[in-house]
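Once you've had a glance at the structure underneath, I'll fire off some questions.
The complex is shown incomplete by one protein chain, all other protein chains being positioned as in the whole.
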Amino acid sequence: MTQVDAANPLKVGIVGGTGYTGVELLRLLVRHPLVRLETITSRSEQGLKVSDLYPTLRGYTDLKFEEPDVAALAACDVVFFATPHNVAMRLVPELLAAGTRVVDLSADFRLRDAGVWSQWYGEPHACPELLDQAVYGLPEVNRERIRGARLVACAGCYPTSIQLGYLPLLERGWVRPEQLIASAASGASGAGRGAKVPMLLAEASESFKAYGAGGHRHLPEIEQGLGDIAGGPVSVTFVPHLVPMVRGIHASLYATVNGDTPALDQVQAAFEARYADEPFVDVMPQGSHPETRFVKGSNHCRLAIHRPGGGDVLVVLSVIDNLVKGASGQAIQCMNLMFGLEETAGIDLPALLP
Amino acid sequence: MTQVDAANPLKVGIVGGTGYTGVELLRLLVRHPLVRLETITSRSEQGLKVSDLYPTLRGYTDLKFEEPDVAALAACDVVFFATPHNVAMRLVPELLAAGTRVVDLSADFRLRDAGVWSQWYGEPHACPELLDQAVYGLPEVNRERIRGARLVACAGCYPTSIQLGYLPLLERGWVRPEQLIASAASGASGAGRGAKVPMLLAEASESFKAYGAGGHRHLPEIEQGLGDIAGGPVSVTFVPHLVPMVRGIHASLYATVNGDTPALDQVQAAFEARYADEPFVDVMPQGSHPETRFVKGSNHCRLAIHRPGGGDVLVVLSVIDNLVKGASGQAIQCMNLMFGLEETAGIDLPALLP
Amino acid sequence: MTQVDAANPLKVGIVGGTGYTGVELLRLLVRHPLVRLETITSRSEQGLKVSDLYPTLRGYTDLKFEEPDVAALAACDVVFFATPHNVAMRLVPELLAAGTRVVDLSADFRLRDAGVWSQWYGEPHACPELLDQAVYGLPEVNRERIRGARLVACAGCYPTSIQLGYLPLLERGWVRPEQLIASAASGASGAGRGAKVPMLLAEASESFKAYGAGGHRHLPEIEQGLGDIAGGPVSVTFVPHLVPMVRGIHASLYATVNGDTPALDQVQAAFEARYADEPFVDVMPQGSHPETRFVKGSNHCRLAIHRPGGGDVLVVLSVIDNLVKGASGQAIQCMNLMFGLEETAGIDLPALLP
Partner (left out) sequence: MTQVDAANPLKVGIVGGTGYTGVELLRLLVRHPLVRLETITSRSEQGLKVSDLYPTLRGYTDLKFEEPDVAALAACDVVFFATPHNVAMRLVPELLAAGTRVVDLSADFRLRDAGVWSQWYGEPHACPELLDQAVYGLPEVNRERIRGARLVACAGCYPTSIQLGYLPLLERGWVRPEQLIASAASGASGAGRGAKVPMLLAEASESFKAYGAGGHRHLPEIEQGLGDIAGGPVSVTFVPHLVPMVRGIHASLYATVNGDTPALDQVQAAFEARYADEPFVDVMPQGSHPETRFVKGSNHCRLAIHRPGGGDVLVVLSVIDNLVKGASGQAIQCMNLMFGLEETAGIDLPALLP
């Protein structure tokens, strides 16, 4: 394709722009120097101005939500799917055929095995033939493959925080892969913008709870990703929790050392070395406790490593903003890679604190 | 002693009434049918009306905070210490000598080993000779000993939620005691009423973090208590977290099964049997996810058990209100036992929801 | 009727027990010494155990939600309606005919003028003939009439906080009745338990907004009530706001002095005198700023009076818990009066703080 620059920006479409990952894409893309938003679709809000639904965008875009239209989308260089599962996989084949590249924020193309997908999502996969060419969108693992990808399946929010936390340990073979325990917690925006009683402020604030303790859809993605990193099967006990806050994921990752595990100083050094060139992964000093507010609105993942009492368990603490590095920021990072832009373009913003 | 009844109520004193456990004792005791508050002390707020500091008590008490005075306290039947550590152990000997019984909500008498206490609290223990006669105030474990106790060391907040969760598993020998992982989370009232920057609303709300991941003072109490239950040494990886809410503790307890562990149904049944007669422990149905708001303001602990994917890890979810079952409610429960009152007197209140 | 005592408790029914005022009635009534819950109805949750919907009530009631049944309700001494508007007015006539007394927490019988009701609620009133005998349930204004009432229309949440705040000023004629400005704010539980996007935690927390600034259904009730107190027409500018918290109403009430208004000390004294015998109205000292947390879970209204800069405007600050004094606690207070019980029975609880 031709060179992308301010005069020839990428033409971008968004499918499903009414949810939180949609508005977060919008927040970032309206200020991205090399992007022009062409179209944004929503069946439910068709005809409504985007800025009427999201007044934060008043003055930043005049787009209206449109009925999804393949021709309009196919005229874009890249289309983001900010939809629930089971939407992208019905439209992607046509877009790819038209030469449009796709970044899917949903779960449709994250699992390589269509059977596993069916088992967790309760219906057959609509285009298993594309699973092979879908590239898993976690740049810290897959950067080169993302550059060449036509279809990127963005890593999920919990899976991103968990994989980045365990990655250096599993790459080095320093922990027992069959005994991983990931106790993670998310803010309420992770549940989406649907009207559900348990997510009401009067229900979910001033409380803390686990959910999905018996099994959660992110588990197969986590185990697939960590297995790729470890080069062999891993077993994860994954328990997500709901925090009474809007944004943020915090993963407390427990792993049992093995005979090869060095002292904590070397573990710390290995983390620092592994992520030294990563623009969005920050290994904090030993003894740190990253807080989710340290990444609110930013595309960063911040990590810290502990070894309580010098015992057999390593604890990695990992935080991201579920809507940025856990979704829309990561999607833009992938887009930047796919089109040869500066990897940090449009997403190089410090977090909002306080 | 003479019979306690409405006409002859227990005379009660409180040392250190300005903190959150102090005001929670007051909330419950002003409505306890068999108690008369005699004195409440505070060095810092001496002379101030209790209800000026805590307007919630306007109309419920006319007491003023007084300079701590041993004689006045010794005239009580029972004295509660709602103080930081290192206060009770300086006053308790005199009170016991005067025949006054003591319920200590602080950490001073929880650990049997004065050396361990010193190690975690950084100074010598002031009266190690009383450690032997202090009874650990967790009625579900120690009810009979509490009845006869002259000095009760109330179980801490995290330790209560964690011990009640692991108890049936360790009593039965169904999990590996050297591989316990307790990922727990507390509301901000657990940090007390001291003015500290990290606990400001503008710092601590809209965020989630771990703290003390390298080692926390509640760990030796947890390991001592669980060791007593298991009848042998246990090893716990304990990581506390701060939740942006006022009240509540949630413990996510991970344990590895061993060869003796039965199916989940039987584990569930064992929990239900163990706690069938406990007025304040509620084993919820399989598949439940107890929320901290289910116990807000109440003395209950609610539990649920999971075995994710039928794998090797059991997950027990345990919630309490840190200021009630984790402190003041438990202290009153102990007092009720010590004086032969109905165990639930004054604390038999449903939680406040929403 | 026969004497009510612990052996012969009041038989109580609740229509519409699944909402927040329903569960709050339950929290209070399960501990009310002179009440036995007979039946609780819900069309949507019929057959479900109350404690399955509200685990806070596990151990406190075994009732199930039942299909509304007039015969079962008519067997009660008193029935509470904790329903949206337009439900009570369809069932009340039959219940009254059967000799059952009714406390309606909804808006159906609050306005004396059926035409005004229709105008604000958008449909004809179903039994205007009962409006005359409905007694407005605000004990501080209407205590004697409530005692004799067969049908009580409980005062609404905003109207309660606003009327109690303006009452002494209007009774004395000390402010201009045509220039009242009530800027009030409510926690999210005031919007009920319905699943609505704007009430999601991710939408409503970390934000503050006005709503209904052009006109709110509580306005005619407020103006009717204040008009009765003032003995003539009043005009109120009422703007409600949504606070990111669960419970509580705070009213900031502005009134312009007139030639008769005395100095602030006398105004304060007049408030104190007016409410001296009221068990649930607390006039705080001059200079106070009542906080909604001072009444969380309690049936109290706390008030403070200011005269900024000694100018022409009096400011009354008034706080209640919208679910207690603003709904269920007030309903029980009315019931106590109707049946000659101690007015404070079952609702004499200090607020939960922190």
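Here the chain labels run A, B and C in written order, and each chain numbers its own residues starting at 1.
By definition in this document, contacts are C-beta pairs under 8 Å (C-beta built on N, C-alpha and C of every residue); 3 or more make two chains touch, one makes a residue touch a chain.
What you see is a predicted model, and the numbers here were worked out from it, not measured in a lab.
Shown chains touched by the hidden chain across the complete assembly: A, B, C. Touch with the chain omitted from the figure is made, among C:M89, C:L111, C:V243 or C:A270, by C:V243.
Note on the undisplayed chain: of the listed residues C:V12, C:I40, C:I146 or C:A202, the one touching it is C:A202. Per the touch definition above, the residue from C:G47, C:G122 or C:G214 contacting the chain not shown is C:G214.
Those residues of chain A that touch the chain absent from the view are 20, 23, 27, 30-31, 54-60, 189, 193, 206, 246-247, 282, 284, 288, 290-291, 293-298, 300, 302, 323, 348-354.
In the full complex, chain C contacts the hidden chain through residues 179, 181, 183, 185, 187, 202-203, 205-211, 213-215, 219, 235, 237-239, 241, 243-248, 250, 252, 254, 256, 287, 289-293, 296, 304, 306-309, 311-313, 315, 317, 319, 354. Across the interface with the omitted chain, chain B contributes residues 20, 187-189, 191, 193-197, 199-206, 244-246.
Everything below uses one rule, namely that only the chains that are shown with their structure count from here on.
Taken as a contact graph, with one node per protein chain and an edge wherever two chains touch, the assembly is complete, since every chain touches every other chain. Because chain A and chain B share one sequence, their contact can be compared position by position; here over half of the interface residue numbers appear on both sides. Between the CA-based centres of chain B and chain C the separation comes to 36 Å, rounded to the whole angstrom. Centre to centre, using the average C-alpha position, chain A and chain C are separated by 46 Å. Residue positions 20, 189, 193, 206, 246 of chain C are each in touch with at least two other chains.
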